[in-house]
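FYI, not all chains are in this one, though none of them got moved.
Each chain gets a letter, A and B, in the order it is written, and its residues are counted from 1.
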Amino acid sequence: MNISDLRRELDLDHAAQEIYQFAAELYPICRSITGNGFRQTLSQTQSHIPLTLYEVPSGTQVFDWTVPREWNIRDAYVKNSQGDRVIDFQKSNLHVVNYSIPVHQKMSLEALKPHLFTLPDRPDWIPYRTSYYKDSWGFCLTHQQLLNLPEDEYEVCIDSTLEPGNLTYGEYYLPGETADEVLISCHACHPSLANDNLAGIAIATFLAKQLSQIARRYSYRFIFIPATIGSITWLSQNEDRVDNIKHGLVLSCLGDSGKSTYKKSRRGDTEIDRAVLHVLQHSGQEFEAIEFFPYGYDERQYCSPGFNLPVGCLMRTPNGKYREYHTSADNLEFIQPIYLKDSFAKCLAVFSILEHNKTYLNQNPKCEPQLGKRGLYRAIGGTSGSGVSEMAMLWTLNLSDGQHSLLEIADRSGSEFDDIKKAADALIENDLLKELL
Amino acid sequence: MNISDLRRELDLDHAAQEIYQFAAELYPICRSITGNGFRQTLSQTQSHIPLTLYEVPSGTQVFDWTVPREWNIRDAYVKNSQGDRVIDFQKSNLHVVNYSIPVHQKMSLEALKPHLFTLPDRPDWIPYRTSYYKDSWGFCLTHQQLLNLPEDEYEVCIDSTLEPGNLTYGEYYLPGETADEVLISCHACHPSLANDNLAGIAIATFLAKQLSQIARRYSYRFIFIPATIGSITWLSQNEDRVDNIKHGLVLSCLGDSGKSTYKKSRRGDTEIDRAVLHVLQHSGQEFEAIEFFPYGYDERQYCSPGFNLPVGCLMRTPNGKYREYHTSADNLEFIQPIYLKDSFAKCLAVFSILEHNKTYLNQNPKCEPQLGKRGLYRAIGGTSGSGVSEMAMLWTLNLSDGQHSLLEIADRSGSEFDDIKKAADALIENDLLKELL
């Protein structure tokens, strides 16, 4: 069974339900770039795929950066003088500024205010804030909550620890026929945010699960990492292996209702760029292609000039481009199975191109071969008995001069890759095409 | 006398009448890819140009193909029980499926029907059908005719032969100053179809006739071949000579009222491509340029990857893009002298560019030469006394650095080729330009 069989046989609706379900299971966990929330996320991922977990000690130098202390949190609240929790970490982990240092003291509203963050123009949403690299603490709350806070003496408690420990990441390596590999990277460091991390995590998990069950031409490496520091750590620890990476995708924001967006690799015209764009162009849906820029997700690191890897980023609505971004409104309603399904299917279509995109040599390059005597030619305009498009065969023969891969033939002819692939298969079977080695 | 003189002196209206007349003479012949109809066509062409005829025996292997048996037909009809010819080959050779095997038998309408082909949405037109590579027989008729056929016992007769013989093609070679050659190819295998083959045949014939009478830089090779199997046969038999082909054109569908269409060579940016596009761009008429695709006429074979010759295809409305295509409506009314004339003139303009498109070296490359002291500069914006554009001279001087041919200079400067050629001539005469050898 190869990826074409998989794509034909897979029940995508069922897969989408599982993906959504898995995202929902992970939703309540208070993740951060280190700590038990991240470990818990990987542990639940292990119920689907046998992730290997790596622990990198705080203080480890990773290129220009240092692995930070590990952060863990048990509870956090602001209590009023009646003892009511007016801000309660138990209700939403977004209420605490991520990486807040421990605090426990009483203070006036005035003293507390500089530590409170709201979204005045979205008075019902809790913002998501972090302070990874500067010791501080704070609470996030809805603006409505803030307006309702009277003058009072408040008990402020963040029961967190920020101590030497480890940065954790998970990796799942699927060996293929060749050591050349496809890297799939997703960040898993955001707490209760659905589109901006759970969608990517859940889709990556089920892609890995499916790919593990089929014959693979490429090796695939799935990594689940904290954003920025995670990819920097991974690259630092795996520097000698990055040459194997022939194609890569960062997955994020894949569950919202927006159109698909592909941010190209820094090189801009690598095979992964062309494969993703081919899939989007033939999706029958609107999509957006954007040029690389050195901001966004972990493609920033993979595409730093010292690596310059062929890694793009597949999203639906990009980070920062939807209002729910980094707020409590990026929740389980904001992502939907139908969109996860579409994103998942597109990823499989991309992998299918990568798996099948070879370059062939026309074995009868002088004039066209006589397709009719081989039963490959019924009537132009139609399809041969085997469902293979004759135009696709003619294109594949004409361009299989050793200079054009099947994807290039598909793009130049305006055909879908799958049609060109089918044509190539029919021609190979008739000894009219041979792989260029 | 060179091609510029020819273009100046030729009576195009008269030529167009001759071309149309010749097409009309060829119209009644029942051509096919082999046989006496094809020979008869070449024989009538010989009354204009001394074609050499080649006969290639049935069974000859030509690359992946085999030269088929020769087909000839004397008569064909369907008679009703009263003995009336209800379908009659004598009235139109389109009535018989081309390459039909012989048949003579009586049958019911029901038995006959699978052998009858009509165009229900064009009830007055006879379709054109062939069955070259599969033994079968049939009749084509108007849908109106079919509807009028009652139940009856019909006598069906196709008095044809399909026997070992030859594939015939014609060739006319005009040697030039150099052995580098321009290939002009047209298919001549369609029976009574005017735009889709007679227009090309007649224009090619008169182009050859005219070129034979002038001094030529290039050698020209005109070939009159059956489609597909003819170009495959020709390439197979002349494989050692194809390196001489520096430019080529397939001519077809040149007599209808549609705008000119140029289908580029597979390489897409060869000199013939640029020459034809230059002529069309400066024609003052709408035109269409289409990228190469591996279907259509014999450019499919010339542009197969093993040859990849610089051969494009000049048409007016392309095959399959007009409703009369491959029907009895592609007749002598569908083509008109005015359109044949326009196509003919464009071909001559293309040849004129090829003949004159050389690369020169500015002999005074440092600053402009003083054109005034040579009488070449009267007043900018106007023309010098000799009718040479000053801007054309300045462009030609500026770009004659050995990297730009006259055609490239014309294209970059937005000038007509003829103006740049005139400027170059004036500069050569004043020793300001020398051919790059």
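Please note the rule applied: a residue touches a chain if its C-beta (ideal position, glycine included) is under 8 Å from a C-beta of that chain, and two chains touch if they have at least 3 such contacts.
What you see is a predicted model, and the numbers here were worked out from it, not measured in a lab.
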item: Assembly size in copies, with 2 chains present; value: 3
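In this text, only the chains that are shown with their structure count from here on.
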item: Computed distance of Cα centres, chain B from chain A, in Å; value: 55
item: Interface residues, chain A side, partner chain B - complex; value: 362, 364-370, 372-373, 380, 391, 394-395, 397-401, 413
item: Residues of chain B defined as touching chain A within the complex; value: 62-65, 133-134, 228, 231-232, 235-236, 239, 266, 293-295, 300-301, 303-308
